[in-house]
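Now for subunit A:
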Amino acid sequence: WAQDPVKIGLILPMTGQQASTGKQIKAGVDLYIKEHGDTVAGRKIEVILKDDAAVPDNTKRLAQELIVNDKVSVIAGFGVTPAALAAAPLATEGKVIELVMAAGTSIITERSPYIARTSFTLAQSSVPLADWAAKNGIKKVVTMVSDYAPGHDAEKSFSDRFKEAGGEVIEAIRFPLANPDFAPFLQRAADAKPDAIMVFVPSGQGGTFMKQFTERGLDKAGIKVIGPGDVTDDDLLPAMGDAVLGAVTAHFYSADHPSAKNQAYVEAFKKANNFRPNFMSVGGYDGMHLIYEALKKTGGKADGDTLIAAMKGMSWESPRGPISIDPETRDIIQNVYMRKVEKKAGELYNVEFATFEGIKDPVKAAKK
Partner candidate 1 sequence: MLTILFDGIAYGMLLFVLACGLAVTLGLMNFVNLAHGAFAMAGGYCTVILVNRWGIPFLAALPLAFLSTAILGLAFERTLYIHVYRKSHLDQVLFTIGLVFMSVAAVDYVMGSSQVFVQLPSWLEGQINVLGVGIGRYRLLIIIICGLLTLLLQFILARSRFGSRLRAAVDDQRVARGLGINVGGVFALTFAFGSGLAGLGGALGAEILGLDPIFPLKYMIYFLIVVTVGGTSSITGPFLASLLLGVGDVAGKYYMPTLGAFVIYTIMILVLIWRPQGLFARGGAR
Partner candidate 2 sequence: MADLLEIEGLWAGYGEAVVLSDIGFCVPDGQSLALLGRNGTGKTTLINSIVGLTTYKSGSIRLDGRDITRERPERRVAAGVGWSPQERNIFRSLTVEENLTAIARPGAWTVERVFGMFPRLAQRRDNLGSQLSGGEQQMLAIGRALIVNPRIVLLDEPLEGLAPIIVDELLVVLRKVIREEGMSAIVVEQKARKILGFTDRAVILDRGRIVFAGDSAALASDPERLEMHLGVTERKVTPAKPPPFN
Partner candidate 3 sequence: MTVMLETIALEKRFGGLVATSNVALKVEKGARHALIGPNGAGKTTLINLLTGVLRPTAGRILLDERDITSLKPHSRVKLGIARTFQINQLFAELTPIETVALAVSERLGCGKNWWRIVGRPSQVTDEVVKILENFRLVDVMNERTAILPYGKQRLLEIAVAVASAPRVLLLDEPAAGVPEDERHMILDIVARLPGDVTVLLIEHDMDLVFQFAKWISVLVNGVLFVEGSPEAIARDERVRQVYLGETGHG
């Protein structure tokens, strides 16, 4: 069997609202394979890409087909939380690895013993953000999040921690996931006169939000934007204009991360794709790394139990910095950086200025 390829089913939203997420991850995966070859531990790696358009019942069927017909060893990708959740029972039943490369709700990894994650959880960046905000003179905050699980996660983790640290959340606003005009919500936030607005919008919507924020003149009114890094997504940042200068976010990856590894990564990525990598792409890149290394460790054995065992505790240096897989929760442990939007060589970047090291998912940590 050593000659058989190891098949990886990559289920991503390649069309629809979340298409940019899919594109980034796919590019990350491709880049990794290009750099590291398509053979590992004597076995060829074969990636089968499927588009679920972020519709969970598509995800479920595609996962099922990949497992049953294509006999994949790993299903990977998952642009949104419901998609990742929908596939979980199949991972358990089929004993295949479900590797989450994007979705960021805390609970996902608890849904099957075969799930591992190389992206992030929203709590991971929201909690350090709350700490930072409390320490930096921000007292009153309005939270604004998209009304779905990751948004709720971000809102809850931030508020809990922020209140603990003595801050005040004067209003919590949730807006629909698909939302054309932020104006009324922003106006409402502004009328509450906070020191800062904590915002979470899914990858891709940050641009509109920031535009309308400045259009309203809130920056001039002295209100800061803080949030998990999605709102100043690297993908969109260059197009957002100078208005976003100074926005402070907490996130695990910035294209500006000042390590040699990252500089090489960004360069190679741009060359291959013509656009800047964002945090989604490293999820895909690191996910492939995790699979490769685990296979090396198992000597090419790719059944679910062996592979997940090999993944647990694995640690390595990623473009984002040092990361590892928590042996208990199979979730990712990583640094979270505080960043501020600045202009470098005429382009906007999230420039890191502080680091919180080795952050575990706070939600799961709190459960113990």
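How were these picked? Simply put, all candidates are chains of the complex that A comes from, given by their letters.
Convention: a residue touches a chain if its C-beta (ideal position, glycine included) is under 8 Å from a C-beta of that chain, and two chains touch if they have at least 3 such contacts; residues count from 1.
Model, not experiment: these values are computed from the prediction.
For subunit A in this complex, the touching partner among the options 1, 2 or 3 is candidate 1. Interface residues of subunit A facing candidate 1 in the complex, by the touch rule stated above, are 15-17, 19-20, 23, 147, 173-176, 178, 180-181, 183-185, 187-188, 191, 204-205, 207-208, 211-212, 214-217, 220, 235-236, 239-241, 243, 274-275.
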